[in-house]
Every structure is written in C-alpha cells, then in structure tokens.
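Complex shown without one protein chain; remaining protein chains in place.
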Amino acid sequence: MVIPNFSIGPLHLLDVLPYVAIVTILGVILLLTPFLVWYERVALALIQDRLGPNRVGPRGLLQAFADGIKLFLKEDIRPSAIDATIYYAAPVLMMIPALAACAVLPVADLRIDMGGGRIEAIPFVVGNVNIGILYLLGLTSLQVYGIVLAGWASNNKYSLMGGLRSSAQTISYELSMTMAVLTGVLISGSTNMVEIVRSQAGTVADWNIAKFLPLGFIATVVYLIAMVAETNRAPFDLPEAESELVAGFHTEYSSMKFAMFFMCEYASMLVISGVATALWFGGWNSPHPALNFVPGFVWFILKVVAFVMVYVWVRATLPRLRYDALMALGWKRLLPIALAALVLTATWDAVRTPADKKSGWPVIEAPHDADKPVARASNAR
Amino acid sequence: MSGYIPIVVMLCLAALLAAVMVLGSHILGPHKPSRFKVAPYECGVTPVGSARERFPVRFFLVAMLFIVFDVETVFLFPWAATFGAGDKGIKLFLLGEMGVFIALLLVAYAYVWQAGALDWSEGARVQHEATPPEALAVRTPILFGNEGSGPVNLPAARPSGAANV
Partner (left out) sequence: MQGNSIGFWILAALCIAAAVQVVANRNPVRSALALVGVMCCLSVFYFAQGAEFVGAVQVIVYAGAIMVLFLFVIMLLNLGAPNPMMDRVGLSKPVALLASAVLLGSLAFAGALKIAPGRAVKSPVSGTVQQIGYALFDPGRPWLFAFELTSVLLLVGVVGAVVLAQRRSD
C-alpha cells in the first residue's frame, strides 16, 4: 500500500503526520480503555465460570461506558485534612506520563511515494527521536509521583501505605526492566524505537526475542515480569491489595479522579505492551515474509492485544505475592538475571564477531582546546 | 530538534485532557459534604491520629539503592547502543571496560545483599524500633460528636422465667 505524498495548501503530509499520529493514538487509547475494562471483566468471568457484565448493551459491551459516565457525574468528595492542591494534582500527574509515553511507540511503517517513483518508508509515530527508549523510561519513572503523592495527600493510613509500597515496588522493578531493555538495545544497536523495530525485519528468527538464544528469550521474560509489576497489576498489585489496604493509594479518591487512576493503569498496560512488542516481538513486522500482505499496523495491534490477554490471564491465574517475596524477586532474582543476560549477550557478540569486521566507530578528533592548534589524532584502527 | 515538537504537543494535550477530566467532574458532580462523608476512611471506625505517620527506614534505603543502580544503567545505555558498531578489538575492549565497572558494582550489590538491606520479611536482621511512649501519647482520636451516645439502649434482658408472649 503506497500513499502518495500530497500537500493541502501549506500543509505537507510529512509535516502533518506526527499530529495525525497524536490524535489517532490518544483517540485509540481513550476509546479502547472502556473496551479493555469490559474485556477484562468478561475474560475473568469466563475463567472463573460466571457470567460477567451482560446487561448494558449487547453482551454488556456498554457497561464500562455506563460506569464512566456515572463516575464522571458522581459527587467529587473532598476528604477532610487533605493537602488539596496535591490531592487534585496527583491524578493529573499520573495521567500525563501514562498518555504521553506512547509518543515514541512506532505503530507502522508507511510507504510514501515521494514523487518520481521514489518510495520511502516513513514511520507512523509521534516523535521519531534518537532517545526513544530513554524517553519511555523517563516518563515511566515520573509515574511514581502520581502514586506517592496521591497516597500522601489523602490523609489516610491505607493510602499512605499503598503509595509507599507502590513507589518502592515501581522503582525496584524499573531497574530489572531497564536492564532487560538494555539487552534489547545492545542487540538492536540503537535507542531509537523505529530503528529497533526495523532491525527486526524478516522472520520470527529475526525478532529480538529469538536472537542470542537463550539470552534474548531470558531478557524478554525478565521484561515481561517487570512490566506486569511496573503497571501494578496482579499478581503484583500490592499497592491496592484490597484484603489489606482497602484500595491502596486511591482509597480516598472519588468520581472521575478515581476513574483516572484506572485509566492510567489501562493506558500504561497498552503502552508497556507496545514497548514489549516493539522491543522484543518485531513491532509491526510480520512473522514471515509470506504474510507481508497484511499491513504493519495490524500486526502491531494483534501483538499488543495478545499481551493484554496475557495480562488478564495472569491476573486470573496467579495469587498475589507477599511483599517481602515481591521485593526479593525484583532485587535478588530479576536484577542479577537481567544483568547476567546483558553481559553474556555482549560477550557472545564480541566473541563471534569476525576478526575482519570493519569498525563503525568514528575517527577521534582532537579535543576542543583553544590554546593548542587543532591536530588530528591518528587512527590506528 | 524539530522531531520533539510533536512530543511537546502531546505532553501538553495529555495535561489538558487530565485537567479537563478533574475539573469537569468537579463542576458536573453534586456537592453535599457531610462530616462523616469527608472523614478519612478507616473501615468505618473513628479515625485515630494523623495518617502521616513515620515509616520504616527501609523505603529510604530502597530509594537510595535505586539511585545508585539507576546511574549505572545510565552509563550502560551509550555503551549498549555503540557496542555493535565496533570491530572485534573495540568490542573486547568495551567488554573489559564495562566489566571493571560492573564488577565494582557487583561488590556493592553483594555487600547490600549480605547486609540484609534487601530482606523485607519480618524477623530479618533489622528490627523495627518500638514506638516511643510519647509518640503514642499524641494519638488523640478525632471526635465526631456521636461518641457519648454509646450503643443503642436496649431494654434490659428479661429474666428467663418471664412469660414469652
């Protein structure tokens, strides 16, 4: 499918494309969240052999919309002794990174006719930037503030405990996640999300999960475990363990603010599944060249949906961890495993590099020094 | 740098959306606060003391360790991104270079592990300090005005011999 490069007045397609991506991605996330909630409830009901939502709309499909409207119109209770500014700011602070993180998620590669029969692959992404992965990790690390401030500002013991637990958990698993991501960066040789996905074109064997077997696979598993913990989902949902902490950090939140924490959870699920897809499972690439007739964004969506299904399946299957076991898993198991996978991948890569491979490293230029005349250092390599 | 402008737009849009949600529900929803409704939720029991209690030093320790390892990963990113571009000599050199760096951090990691800073189970080496009595003394219950009412006064129990009508 080749799209001609056209322009309407002063607007060129390539300039407008990122903004089209913004609207599409935000729209999809906001519209998809109610369906995700519905899907989760139905899937859980199926697994637990009960009916699940089935009253509002066909097969209960509109249940989540009804819940959303209801929450939007509910009383906005302002608990006593809260720190009002921070209490109201916390859901906003949580929502911004959750929504904005998808800015670097590459959804598809569009083939655009640049004129004269020259066809270029232009990624459909909001920001095709060099530090894509770091941008994602940075925003994920900012999500901690929403949680910890919600817990602190609420003036509620459960909230505070939930917020603290959650922030400690999030930062602990962020480490393992970053280590796993580093293995992916090492395999692909880039921190740009688009380039990472492009480096995996071909068959399933070219996906990062299948490279350096079993190291790529191990790093993928570490990432997948850490991503469930990052999003505070079962079996790592200790911040909102209802049997001990009521509802954790959002105990005191009512109306839309409460719903926003939920939306953040689902948005994060989608984004982090998207990162897993792009980093390990080939992004928009089809599993085999014979299937290349299916457009890239279909593959991307299929893979993300598969991850969301795994999320729900895991939630229905695994019991919640104890807190000390949770921290031990993060710090004593995942972190060393991820680090070992990284170092071993690098070692393997170095060992199997043929001796006659040319270096891609740039020639060293003399350091900028005003006093000395500029001299070019010789480059032996 | 123009690649970042759409990202900035997206950040602003996300902030706007979130603000609209909070404000919208604040404006649209009814407001009928009552003393009991706005009280902190403590399973229906009268809340005791301030919720902003001090908490174990362990959380602080985790944040501290996180910083250290986070800085390590920051150094690893440029390393990982440039590793593949080198020839065999460069790759082996990079491996040794990062090996020394990681080895030193592994020493730190081993120290943290043996010091018990990663153990969260109760009864681990670090014992919680007992709450000092003066901290307990300031826990004054929040009064709701219904404290004196006590349980509903039921009629006194009749002697078992009384006639059951």
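Brief remarks on what is shown
We call the chains A and B, going by the order they appear; numbering starts again at 1 in every chain.
Definition applied: a contact is a pair of C-beta atoms (placed from the backbone, for glycine too) under 8 Å apart; a residue touches a chain by one contact, two chains touch by 3 or more.
Since the structure is predicted, the reported quantities are computational estimates derived from the model, not experimental observations.
The missing chain, though absent from the display, is touched by one residue of B:17, B:38 or B:105; that residue is B:105.
In the full complex, subunit B makes contact with the omitted chain through residues 1, 4, 50, 52-55, 57-61, 63-68, 70-72, 74-75, 77-79, 81-82, 85, 93-94, 97, 100-102, 104-105, 107-109, 111-112, 115-117, 126-127, 129.
Think of the hidden chain as still there; on subunit A it touches residues 83, 85-86, 129-131, 134-135, 137-139, 141-142, 144-145, 148-149, 152, 160, 164, 167, 171, 190-191, 361-362, 364-365, 367-368, 377, 379.
The rule we apply is simple: only the chains that are shown with their structure count from here on.
The distance from the centre of subunit A to the centre of subunit B, with each centre set as the mean of the Cα atoms, comes to 21 Å. Only residues 18-19, 21-22, 26, 30, 71-81, 88, 91-92, 95-96, 98-100, 103-104, 126-129, 133-135, 152, 154-161, 164, 167-168, 171-172, 174-175, 178-179, 182-183, 185-187, 189-191, 246, 251-252, 255-257, 259-260, 323-324, 327-328, 331-332, 335-336, 339, 342-343, 346-347, 349-350, 353-355, 357-361, 381 of subunit A touch subunit B when the two sit together in their complex. Contacts from subunit B toward subunit A in the complex involve residues 3-7, 9-11, 13-15, 17-19, 21-22, 24-26, 28-33, 37-43, 50-53, 55, 59, 62-63, 65-66, 69-70, 73, 76-77, 80-92, 94-95, 98-99, 102, 109, 113, 118-122.
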